[in-house]
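Every protein chain but one is kept in place in this view of the complex.
Coming up: chain A.
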Amino acid sequence: MEKNTRCFFSNSSPNLVITCFVAFITIILVRFLYVIYRTGKPLNKRTPQQTLSTLIVLGSGGHTAEMINLLLVLQKDRFTPRFYIAAATDNMSLQKARVFENSLADSGVKGISAEFMQIYRSREVGQSYVTSVWTTLVATAHALWLMIKIRPQVVLCNGPGTCIPLCVIAFIFKVVGIRWSSIFYVESIARVKRLSLSGLLLYKLQIADQFFVQWPQLQRKYPRAHYVGCLM
């Protein structure tokens, strides 16, 4: 009798662990497939008074100018609070975003809430691949920390490589159920014939809910993209 009981436990306990593990994996997988299925599907109707916290990923060069052109026409009372993120080595972009937010405040837009943050880059131009293993880990941890703080409902990005870890984390948040977000990617106007690496990744992995391109040639090549004309 006693022997039987022991047998029962010693047999069942690994079974239980395996069952739990399989159940867990199944739940994650189902949830993952659900998120994939819902990606790109429009959200339910909402009232214009609702607000959505918005993460805006900035990049150097022409990227920030294009993003600000988009922000100019987006409804500031809907997309609020706004969180701006730029690479730690890029001082110009956040400065431009600050000027933009200040100009909004000056022109009488009420209840402005904007925060500006910098993020470590996983790899600087010319950095060796050996040290970039370490810096990638640090950059990922930093991105995770920022995303846990922000938990955006909308992610806007237009090209810099820094948007990849942020978008992947936003996607994981959807799977795990921390926060549902909609990811919008606008390919840079500089891309006429081929997508950037960031764009290609977000397009192929179907992480972006909507994918915009500024030249008709690109839309013909990537049919799921929306052609929207030039932003500049």
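As a working rule, a residue touches a chain if its C-beta (ideal position, glycine included) is under 8 Å from a C-beta of that chain, and two chains touch if they have at least 3 such contacts; residues count from 1.
Here, contacts and distances are computed from a predicted model.
With the options "Peptide chain release factor 1-like, mitochondrial", "E3 ubiquitin ligase complex SCF subunit sconC", "Glycosyl transferase family 28 C-terminal domain-containing protein" or "V-type proton ATPase subunit F" in hand, the undepicted chain maps to the protein name "Glycosyl transferase family 28 C-terminal domain-containing protein" (source: UniProt). Check A:114, A:163 or A:189 against the missing chain and you find that the one touching it is A:189. Even with one chain removed from view, chain A keeps its contact list with that chain: residues 42-48, 50, 52, 60-62, 65-66, 69-70, 72-75, 78, 154, 182, 184, 186, 188-194, 196, 209-210, 212, 214-215, 226, 228-232.
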